[in-house]
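A single protein chain has been omitted from the complex, and every remaining protein chain is retained in its original position.
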Amino acid sequence: MSDYETLRIDTSHSVMTVTLSNPPINLETDAMMADLDRLVTFLEGDLETKVVVFRSDTPGYFMAHFDIAPGPTRILPPLGAPPMHGVLHTRISHLDQVTIGELRGRARGGGSELLLALDMRFASRETALIGQPEIILGLHAGAGGTARLVQLMGRGRAFEAALSGLDYDADTAERYGWINRALPDTEIRDFVDRLARRIASFPASGIASVKSIINRTSSISSSVLSEDSVRFWREIQLPEVQERLAWMLANGGQTRGPMEDDLATNLARFPEKL
Amino acid sequence: MSDYETLRIDTSHSVMTVTLSNPPINLETDAMMADLDRLVTFLEGDLETKVVVFRSDTPGYFMAHFDIAPGPTRILPPLGAPPMHGVLHTRISHLDQVTIGELRGRARGGGSELLLALDMRFASRETALIGQPEIILGLHAGAGGTARLVQLMGRGRAFEAALSGLDYDADTAERYGWINRALPDTEIRDFVDRLARRIASFPASGIASVKSIINRTSSISSSVLSEDSVRFWREIQLPEVQERLAWMLANGGQTRGPMEDDLATNLARFPEKL
Partner (left out) sequence: MSDYETLRIDTSHSVMTVTLSNPPINLETDAMMADLDRLVTFLEGDLETKVVVFRSDTPGYFMAHFDIAPGPTRILPPLGAPPMHGVLHTRISHLDQVTIGELRGRARGGGSELLLALDMRFASRETALIGQPEIILGLHAGAGGTARLVQLMGRGRAFEAALSGLDYDADTAERYGWINRALPDTEIRDFVDRLARRIASFPASGIASVKSIINRTSSISSSVLSEDSVRFWREIQLPEVQERLAWMLANGGQTRGPMEDDLATNLARFPEKL
């Protein structure tokens, strides 16, 4: 449990806290995905942990997004296979543990999709920014996020979030239902810790029932998730998309700096030289 | 129609007003459930009433919760049979009449689930408190409420409400979609009466269509309701749960006083002596 490269794990009183720590922007690299995969495998067999909290200790970033730099597993898995983070998110959404996301800073693309796969999400009113900028590159949120947006905010707002690619602040995200609620940045950590400990103090029997019934009432059909994957891999092989990905990498993408800090604005400036 | 023990019924211009009156906390006792059962049976054959309003005249309480004191029908019905209030709520949600809940004071557990089974809910901004504290005892809202929370507030907020067991005030409940809207305590009664009379003045044809189409678009699958029941009866027989129920009864539960007034806080203090 101790030697994760990009995660820090603390467990106390049946609450596990997973701190995402892959500075400078918590990019969802192969290393982070391998760590998350190992963590989820552990949790699938773990009967002690009742609640898992996901937070970040990287200033300004919960998780930038999926690593889009060329690489065999990420860019060209077997056609039709779901993207690795898609499988991961589906497994996370089926965990027996209660999962809570604490959002401070930016969560975009796969970072937003990870949050969407959790049971609940709370966000810092002052620092949170959440968005699905894939659309700007010719992609879409292909790890279950597009369908999960509909579940949380309804069809109309899901279209807006998925098609605008814009960042949403915590107050707007709360109004839309993207997050449970916005909290002052100084209070969010205590709020989430108290809620996690409270839930973990309850008998396991009721928690198991709530998880089962809510999951059955709000599951996403596997045929939609499968279309999600097939479309994602078709998209990412398009020359038009590859050209935009290359431009993003050549203009400050995937490192801390102006491009990532205001990704929704900057990606839409393609093919300008930034 | 006149000799209900725990309800007061007034009918005027096709609007029936059902006043819950089982002081001091409108506990959903066997007597109240028998009254509600009789009322629903009447309404199922009633072609005159178009709108039914549910309100309380017991200060501070719309309905405390299901009576958890030992008793043959309530605690140990045949395994697999739905809890009596579960059947009742399903029947209420299928009534031909339009049903409106007016929430002043507390509605917790089965009281919240009754409100969730109605077509609409309005709450007093100053006095309403709504919650599902079952989880604190190792139970869950087993009369359809857990699934209905998902319908009204989406997966993320339903997880929070069902797992925190906390009270939600009217403004938060409105933001979450748990209630239609929060209204000043001085205005809510007039608002609900005017809305009820307005709807009852319209021809029956359109009302029947709206009820049918919305019910078909938002029904809860009977297999989910059946899992709901099976799980509830398994939970309530667990020694861990029975111990908490006994502790609640021994520490001021089911009567007017500090335990019930702030149930969500106090239940979580188990096994302290209060």
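Letters are used for the chains, namely A and B, taken in the order the chains are written, and counting of residues starts over at 1 for each.
In the analysis below, a contact is a pair of C-beta atoms (placed from the backbone, for glycine too) under 8 Å apart; a residue touches a chain by one contact, two chains touch by 3 or more.
Since this is a predicted model, take the numbers as computed values, not measurements.
Which of A:L129, A:V150, A:A170 or A:M248 touches the hidden chain is settled by the complete complex: it is A:V150. Residue A:I136 is the one among A:L36, A:M63, A:M84 or A:I136 that touches the chain missing from this view. Those residues of chain B that touch the chain absent from the view are 98, 119-121, 151-153, 174, 177, 179-181, 195, 198-199, 201-210, 212-214, 216-218. Of the residues in chain A, those that touch the hidden partner chain are 134-140, 142, 146-147, 149-151, 153-160, 162-165, 175, 177, 220, 224, 227-228, 231-232, 234-235, 238, 240-241, 244, 268.
The definition used in the following text is that only the chains that are shown with their structure count from here on.
In the Cα superposition of chain A onto chain B, the rotation angle, rounded to steps of 5, is 120 degrees. Remark: chain A and chain B have CA centroids separated by 35 Å (rounded to whole angstrom).
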